[in-house]
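Complex shown without one protein chain; remaining protein chains in place.
A and B are the chain letters, set down in written order, and residue numbers restart from 1 in every chain.
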Amino acid sequence: MLKYALLRLLGAIPTLLLVIVLAFLMVHAAPGGPFDDERVLSAEIEANIAAAYHLDEPLHRQFYRYFAGLLQGDLGPSYRYRDHTVSELIGTAFPISLKLGTMAMLLAVVFGVAAGSFAALRRNTLPDRSVMAFAMTGISIPVFVIAPVLVLLLAVKLQWLPAGWSGNEGAARFLLPVIALALPQVAYIARLTRASMIDVLASDFVRTARAQGLGTTAIVRYHALKPAMLPVLSYMGPAIAAILTGSVVVEEIFGIPGLGQFFVRAALNRDYTLVLGIVIFYATLVILLNLVVDILYGAIDPRIRQR
Amino acid sequence: MTTLFNIWRRMRENRAVMVSGGILIGIVIVAIVGPLISPHDYLQTNFDNLLQRPGTAGFHLFGTDDLGRDLFVRSMLGVQITIVVAVVASVVSLVIGVMYGAVAGYVGGRVDAIMMRFVDTLYALPFIFFVILLMVAFERNFLLIFVAIGAINWLDMARIVRGQTLSLREREFVDAARLTGVSTAAIIMRHIAPNLLGVVIVYVTLTIPQAILVESFLSFLGLGIQEPQTSLGALVDAGVNQMEGASWMLLIPAGLLATILLCFNFFGDAMRDVFDSRSER
Partner (left out) sequence: MKTFRLAGALAASIVLLGALLFACSDPARDEAVESVLQRGLTSDPESLDPHEMRSVQAANLLRDIGEGLLSYSATGELVAGAAAEWTISEDGLTYTFHLREDARWSNGQPVTAGHFAFSLRRLVDPATAAFYAQMLGDIVNAQDIIAGDSPPADLGVEAVDDRTLVITLVRPTPYLLSLLTYPSTFPVHPDAVAEHGDAFTRAGNLLSNGAYKLDAWEPGSVLELSRNEHYWNNAATAIDEVRYHVLTQEMTQLNRFRAGELHITGSVPPDNFAQIREEHPEELHIAPYLGVYYYGFNLTKPPFKGNPELREALSMAVDRDVLVNRITGRGEEPAYSWVPPGVDNYEPRRFIYAEQSQDERNAHARLLLREAGYGPEKPLQIELRYNTSDTEKKIALAVQSMWRDVLGVETTLVNEEFQVLLANMRDREVTQVFRSSWIGDYNDAHTFLSIMEGGNPSNMPGYKNDQYDALMQQAAEQVDPKSRRYHLEEAERVLLADHPVIPLYFYVSKHLVSPDIIGWGDNVLDYHYSQHLSLAPTAATP
């Protein structure tokens, strides 16, 4: 197992290199520079600024400079947030995104699995259909519609929850964003669980167990749940990606200073170093998470390891 | 021929397929015919008639938007474009995915290992970030949206097709073809690809709603289609800002978007049943 994990980690290095080079070329290919403005600077000042940030060097020199810094763990200074370094910005933004994402993920898994199993056990009854109809609707409405509607309803009209992020302390400010972020995933996981649970319940070993007189609860808990979770587990990778995407929107709408919001801002502002920093950070994260999911998968389903 | 006929028969027997398919076809027909019948066109502004409520007045069935443009015609245009974008993007991902997966699965061995390793590599790229970068860096155009969405979706397709091909490869008719000296390319084109039909159809119907969501996400970021053209995502995005004063600007396109997504999801699910029942027997 350890060898497998190490091999996978080694295999990730070319991926990361590819990510770095691609992202570097793309940000630099984008027209306009980080310091352009309608208030165009005079040639002398522009030259002074370019020199201060080494933007006057040829591109390959800039890449070497960046890469050399990277190898020492230095992601460079941000061009847009001139008082901060990229590492600092990621350091403050990531914990927020992480909290948000983890909570949304937990919420999605807990409610999704529960709702899916519930529906599977009452297959083709009214409760099943209503749960599934809800799930379908959840998948079918974009986050950027759900989020402002929730804010308007719960924060502005009813004033039950805070509308924004900064200045509101405590758990309440996480509630709306987490719900908005989790809702589509709840729906998706519920559908997955239901489908695989129905398959499992129809399988031989469950029928055997039933024949032995085990109750439904016991069957689900001891026999069906684990195999039924496998598709959910393999969905974790895409789910993480979906939550990353969703968090860009949710962070934007709720004004949450997470990584997604910083990335969009940085891309628009040509904050070269910040864009690169976030891309590299995220790529590393996704690689590690996928590794974890694979290992988990192997732990639950020994067949994978034998392959 | 008989296979296709069989599929069609099973589809007819499946109520979910017929209902969701019927609604989709209905929406598409209205979206094509509606603008032709309507006295309005999609870009005519009317500054004296901003934000008119839906109704029969002036034949603005869905009301007007914040520039006085007819929302019915615009919604229908949005439906057209959204579906075209989603379908074409899905087909793009399908073509790339099927070819890639079929080759990897059929050739197998080291080639397969390398090709799949590459797919794994791409999986780790934070794609949405690259899409944003792409859209930021280059002039907006249709093609780019297809490429962006297609690029996200072909990986899954490649994996699924590879799996199917691996099992198909061992079947008798493939062996027979190989023994009679048919080239690898011809086998893939003639024998493997057609037999992937079931998986592919199901998968495409499930990819389309994802593509629609990606398009609407790009519209939310202002990186979508160029006005005065529009898509459902762009209309919804505009509607969100008018949510309180002119709720119809949100509700109508959002309703259409949700209905279309729902139908595609139901249709895809039900098609899976159709093909499953075929393979069982």
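Quick notes on this one:
Note that in this section a contact is a pair of C-beta atoms (placed from the backbone, for glycine too) under 8 Å apart; a residue touches a chain by one contact, two chains touch by 3 or more.
These numbers come from a predicted model, not from an experiment.
Note that of B:A31, B:L61, B:I160 or B:A238, the residue touching the chain absent from this view is B:A238. Touching residues on subunit A toward the chain that is not drawn are 30-33, 35-45, 48-49, 51-53, 77, 80-84, 89, 92-93, 99, 102-103, 106-107, 109-110, 113, 148, 151-152, 155-156, 159, 162-171, 174, 221-223, 225-226, 229, 252-258, 261-262, 265, 268-270. Counting the whole complex, the residues of subunit B in touch with the unshown chain are 43-45, 47, 50, 66-67, 135-137, 139-140, 222-223, 226-228, 238, 241-242, 244-245.
Keep in mind that, in the parts below, only the chains that are shown with their structure count from here on.
Against subunit A, the residues of subunit B that register as touching in their complex are 117, 120-121, 123-130, 132-134, 136-137, 209, 213, 216-217, 220-221, 233, 236-237, 240, 243-244, 250, 254, 257-259, 261-262, 265-266. The touching residues of subunit A, when paired with subunit B in their complex, are 11-12, 14-15, 18-19, 22-23, 26-27, 29-31, 136-137, 139-142, 144-145, 148-149, 152, 237, 241, 244-245, 248-249, 263-264, 267-268, 275, 278-279, 282-283, 286-287, 290.
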